[in-house]
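Left out: one protein chain. Kept in place: all the others.
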Amino acid sequence: MTHSDHLVTVNLGPTHPATHGILQNVIQLDGERIVSAVPTIGYIHRAFEKLAEHRPYYQITPITDRLNYCSSPINNIGWELTVEKLLNVQTSQRIDYMRVIIMELARIADHLICNSILGVDSGAFSGFLYLFQHRELIYEIYEEICGTRLTTNIGRIGGFERDFSDIARQKIQKFLDIFPPALKEFESLFNRNRIFMDRTIGVGAISAERALNYGFTGPNLRATGVDYDVRALTPYSSYSDFDFDIPIGESGDTYDRFMVRNEEMWQSLRIIDQALRRLPAGPYHVDVPEFYLPPKSDVYEYMEALIYHFKIVMGEIPVPVGDVYHSVEGANGELGFYLISDGGRTPFRLHFRRPCFVYYQAFPEMVIGSLLSDAVITMSSLNVIAGELDA
Amino acid sequence: MMVKLLDTLQLPIVSRRSTFGMDEVLIAVEDWIKTFQVLHANGYSLLTDLCGAHFPESDAQYHVIAHVHNLQINHRIRLKTVARDNSNPQVPSLTGLYSGANWMERETFDFYGIQFIGHPNLTRILNSDDMTAYPMRKDFPLEDDTRDDKKDEAFGR
Partner (left out) sequence: MATNNNQSVDMAPAPEGIEGSGFFLTSLEKAVGLARKNSLWPLPFATSCCGIEFMATMGSHYDFARFGSERPSFSPRQADLLMVMGTISKKLGPVLKQVYEQMAEPRWVLSVGACASSGGIFDTYSVLQGIDRIIPVDIYVPGCPPRPEQIIDGLMQIQTLAETEKIGYRNSPEYKARLAKYGIE
């Protein structure tokens, strides 16, 4: 028997210990059991969709960086693929392979954060410290390729702004050599750890039917047993050339999500290795002068480059009219871009299908009836990134 | 693919087209729920996305666009509908069929002011609760209009 005056209201957020982002959950407890959980979001609403209506296509890439900022390259490349679909630009195999390498590195970076923070939330700080060292290696690779560490603005419509240098290739190879033993060590600390298993098995479970009904995608859906992966079902950027498995779980609980993400990191390493070994020769951007900004040195010396630069920046290139939806497999699930173009310099409407926004709705259903500490672990294992949640 | 599918499913389509590799149908707002019931019963179990759009130049200004995905046969459809009344746009809510539509419709309401009939909790989700305007409408400015420190000359105004 519960009486409502005996319920304790706990406000979890919006300023959150442990770096989960700005979310708020008003939780009502009966003793230690959760009776209701009401999430409130929007504390970091930055009006991306409104902003995108006022920026030309090539200026939207830095905005997409800030969606899921733990794996910015995936957002950037997803947007470039959407625009290339609109403009009917075909990229070469070299560009596709380069994109695949960068996207898989970003996926590893995101899963590193999620799994190590899950460790921190269940009390094990060491995993976080060890894995973050390797995240620095990924940052060094990004820095070599595009100049920044976190919000990368990587790539251009039609390819890349510069080729992979030798140093970049060496750094990627070094990462492929150094990281697997570290990941193995991390797994040995957690996978069969009695305390971790007791804290995560059976916690925050959701069935496959409910998950699909909510619109789950990504590792959270795969942990429930549904093997939907955008890379496999609707391949983009030559993903069909690569050999990789899609790990799935059984019960959709926290332990399964953790294990699925670990295994996905191994599969990403496999993909990067294949792509790096079979990287074909060729130019690092396609020859579409109407959409690919020419190098600045050419703009200062050649008339055609100057004219194209002017036309692209001032928006005098005719763009097809229509609706495009393109999605990529982000680290959290299907990251979709719905673009309505009216032929103008800026999109008429751009909507981001953010996976975090869609699956965070299921959080109350996943935690009602469990303990407060389970709610923290569940939230951490869902990998809710506030930037993607609020856009 | 689409023609055969639509014939077997007998959806109440107003018009249809195929654009950039995706099938798109326009549904009358009265048939919105019925269409999704048929789709949901026929394997279109993943509501990928639901959003709104504002076309101030059109007669019916407020559009709602949904994407559903059938994972078994790997087929995606985009469905559009338009609200009849521009001063009080209303569209039926899909929360009875797809739990995921809950927040998607709240976001569309927050941005455009489209009322979703039958939604259990149609309140603002991303903006502050005390906001009165609907910011994604085309007449709402991007920048904060209470700012007084931006020099107009520097911004070409």
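In this document, chain identifiers A and B correspond to the written order of the chains, with residue numbering beginning at 1 in each.
One rule holds for everything that comes next: a residue touches a chain if its C-beta (ideal position, glycine included) is under 8 Å from a C-beta of that chain, and two chains touch if they have at least 3 such contacts.
The structure presented is a predicted model; accordingly, all values stated were derived computationally and were not measured.
S.K.: Need the list of shown chains touched by the one chain that isn't shown.
M.R.: Checking the complete complex, the chain left out touches A, B.
S.K.: Pick out which of A:Val26, A:Leu51, A:Ala124 or A:Leu233 touches the chain that's been left out of the picture.
M.R.: Of all options in A:Val26, A:Leu51, A:Ala124 or A:Leu233, contact with the hidden chain holds for A:Leu51.
S.K.: For the chain not shown, which residue from B:Pro12, B:Gly118 or B:Pro141 touches it across the whole complex?
M.R.: Answer from the full complex: B:Pro141 touches the omitted chain.
S.K.: Touching the absent chain in the whole complex: find that residue among A:Leu12, A:Ile27 or A:Ile63.
M.R.: Reading the full complex, the residue touching the unseen chain is A:Ile63.
S.K.: I need the residue numbers on chain B that touch the omitted chain, in ascending order.
M.R.: That gives, for chain B, the contact residues 126-128, 135, 140-145, 147.
S.K.: In the full complex, which residues of chain A touch the absent chain?
M.R.: Interface with the chain not displayed, on the chain A side: 14-17, 19, 21-22, 42-47, 50-51, 62-63, 65-66, 69-70, 113, 128-129, 132-133, 135-136, 139, 149-151, 386-387, 390.
We take it that only the chains that are shown with their structure count from here on.
S.K.: From the C-alpha centre of chain A to that of chain B, how far is it in Å?
M.R.: That pair's centroid distance is 24 Å.
S.K.: Okay, in this complex, where on chain A does chain B touch?
M.R.: That would be residues 41-42, 45, 47, 49-51, 53-54, 85-86, 210, 212-215, 217, 226, 228, 233-234, 322-325, 327, 334, 336, 338, 340, 348-349, 351, 353, 357-358, 360-362, 390-391 of chain A.
S.K.: In the complex, go through chain B and note every residue touching chain A.
M.R.: Going through chain B, the ones touching chain A are 19-22, 24, 45-49, 51, 53-54, 65, 67, 71, 74, 76, 78, 98-100, 102-104, 107, 111, 124-128, 135-136, 140, 142.
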